[in-house]
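Okay, here's the structure, questions in a sec.
Rest of the complex left out; these chains stay put.
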Amino acid sequence: HSEKITVAAASDLKFAMDEIITAFKKAHTGDEVDVVFGSSGNFHTQIQQGAPYDLFFSADINFPRELVKGGFAASEVKPYAVGRIVLWSASLDATKMTLASLTAPNITRIAIANPKHAPYGKRAEEALRASGLWEKVQAKLVYGENIVQTAQFVQTGNAQVGIIALSLAGSPELAPKGGYWLIPDNLHKPLEQGFIITKHGENNSLAKHFADYMDSSPARIVMAKYGFVLPGEVSKK
Amino acid sequence: MANIQARFQLDWPGFTLDIDLALPGRGVTALFGPSGSGKTTLLRCVAGLERAPQGFLSVNGEIWQKDNYWLPTHQRPLGYVFQEASLFPHLSVMGNLCYGMKRSANVQASALDKPIELLGIGHLLDRKPDRLSGGERQRVGIARALAVNPRILLMDEPLAALDIKRKQEILPYLEHLHDALDIPILYVSHSPDEVARLADHLVVLEGGRMLANGPLAETLARLDLPIRLGEDVGTVLDAKVGAIDSDWHLARVDFLGGSLWAREHGIPIGRHVRVRVLARDVSLAQQAPGQSSIQNVLRGRVDAIGNDGHPGLALVRVRVGDSMLLARLTKRAVAELGITLGQELWVQVKSVALME
Amino acid sequence: MALTDGDLQAIWLTVRLAGIVTVILLLVGTPIAWWLARTKAWWKGPVGAVVALPLVLPPSVLGFYLLLAMGPDGPVGHLTQTLGIGLLPFTFWGLVTASVFYSLPFMVQPLQTAFEAIGDRPLEVAATLRASPLDAFFTVAVPLALPGFLTASILTFAHTVGEFGVVLMIGGNLPGETRVASVQIYDHVEALEYAQAHQLAAMMLVFSFLVLLGLYAWRPNPKKG
């Protein structure tokens, strides 16, 4: 008999997750897998209110941790990737840049995600602080609601550069539009990402299968392809 | 008792209505009074559109307002012709006419035929009110109020915007209506002509109070009120058609005290009629008048002499048999003719108006 | 133009949602507006102000509060559970409920103005023609306020179509159930699928333009004829 799951996934997983699900479905013909992308914070709130998501892939491991604490999860928090941030530009050649280039006068707007609640934004702030640049560039910063909006600020040319997720910069949509420079991960805390099976997915065997599939090599290959560092691996420099 | 009892008090800044009225339960009561005297306000109180606290109103035995009891307007079986036609702007003329009819008991659709024809609005039925002339709107307003089979009609200057010819077509219909339907009509009008013609009963208002209230003939003959009727002061006689001269289209009407010739309107012999005699049409003479175009000559006795609005004019009340006539003379004529109370005189009446 | 199945589903859901919300608000908002237009009670002011309040909260925040209220521990949630309806969030009817709440001022405000503009006279006339207040309301006030109803419905419908902050929060973006077109376009944009976003947005615009154009062409003036 066929089963159905709904996966709630952070926006930065968009490209990788689509590909993983396509592959997963091939192995589970007849079963249905819906995926919903959005803000991890929203999902966290919604799951507390009984949202019908079976798995929750958060961009910030703290959200699933809290859900486990609150008894809204049917599994442990499983880390599935570590995110990386990059300097990305659509109008300049970002491959030749470093964080220090941000002080250049021709750069008037720098987009980062809102460090207050977006995990990629927090890491961007940390990296800038660690490089001693935070005070110098703060006046140039504009804040995206999430990492995608941040990318859009850059993509539309309204900001010359932005700090976005590696997974986005390497995506088929953005890769052709500009280059990136990978920000060394020693400049910021690791951006740990984790997922859980929610209470809603507790008795859904398909949810378990999917969780297991995330650990399989086909899934890991896809994740790596989109720039995620996988748990237990060391990032390539 | 079949009548109307009304007691209303309203206090508005700048205006106070204070009315305690008993009116006959049938026939036309004219409300007469200067602009701003409270005529419309009184009608609105009767209709329940204005709420006079602690007022009292009973209409032919049914209580419509008393202490805290209050019959809502839509449950009062009345017809109201507003001072401004107030048609529904979103409905065609036909829609306006049918609106009340559909909501009234015992009314067939054919009840509209007669008013429509008489008021000459047949060609307007499909129009929206914004495409009507002032008088056309008013006529539709009248027809609409008539179509609800009311048990009392409240009409606020219904004919004000109409030309004489049209008025003369509508008046007989209203006369007929009040005979046929046997319902009371409260009729506001500034036209003494209409009042004299239609009314059985006259209420004179001023500044929110009642100046006079009584049967028409009696009230019209009061010498202390005449100025309000201006040129058209006069009296009304109850009479009967005594003969018809069909060659000359004249009718002889007999009243207590004599006969008069009037224009004939197809009213059959024996029928009771009202005859209106304006003071301006009455002249007095010492000797029997010679042959003249004035064909009505009566014999009467001077009953009272009073002032008229103008200092040069006098009103002389003459008793002819049991009836009263008013004559308007110059004071000089009064002096030259040596008119005194009790004197016998010839009374010449140039023209009289006959009303059914 | 090739819309995906998901797009079509989303459009259909949107039309259904906006239509249902507009109808419900016509039913709910009309009496409120009527009451506000005609009452002389002192609490007219507070009520009028409260009706307009949902407007000033950011949609997703409003959505957040609605989610709390309609969730298993919220008062509305308790109520719906007691009534055996279950929980509203993440269902189509939850969306409807939230949108009704959120769009209320767009219905009430224009209607109130339209009702006030009628004045007393037509209703007085109706009363002298035997129409009960209810009857007069439907046969006189409503037709005379028709342009107001049109304005109110346009604002409500369009606003419900465009709204997604509340919808996203309450609805949870479930395909076929709560993923309306606005959310779908938003998703396309978030996924950087601009071509598809443009397509769906253009489609929505054209469709809405035609609907609005139709409404305008027919735009009634009850007083002209």
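The first chain written gets the first letter, and so on, giving A, B and C; residue counts start at 1 in each chain.
Here, contacts are C-beta pairs under 8 Å (C-beta built on N, C-alpha and C of every residue); 3 or more make two chains touch, one makes a residue touch a chain.
Keep in mind that this is a model prediction, so the values were computed, not measured.
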{"item": "Whole-complex copy numbers (one chain of each kind is displayed here)", "value": "A x1, B x2, C x2"}
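Simple rule for what comes next: only the chains that are shown with their structure count from here on.
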{"item": "Chain closest to the middle, measuring from C-alpha centroids that were averaged per chain", "value": "C"}
{"item": "Whole-Å separation of chain centres (CA-atom averages), chain B against chain C", "value": "56"}
{"item": "Distance between chain centroids, defined by C-alpha means - chain A, chain C (Å)", "value": "35"}
{"item": "Interface hub residues of chain B, defined as touching at least two other chains", "value": "none"}
{"item": "Residues within chain C bordering two or more other chains", "value": "none"}
{"item": "In the complex, chain C residues that touch chain A", "value": "60, 64, 67-68, 70-72, 87, 89-90, 168-169, 172-175, 187, 189-193"}
{"item": "Chain B residues within the chain C interface of the complex", "value": "47-49, 72-74, 78-80, 82, 86, 88-92, 99-100, 103-104, 127-131, 144-145, 148"}
{"item": "Complex interface listing, chain C residues touching chain B", "value": "121-122, 124-133, 135-136, 139-140, 143-144, 146, 222-225"}
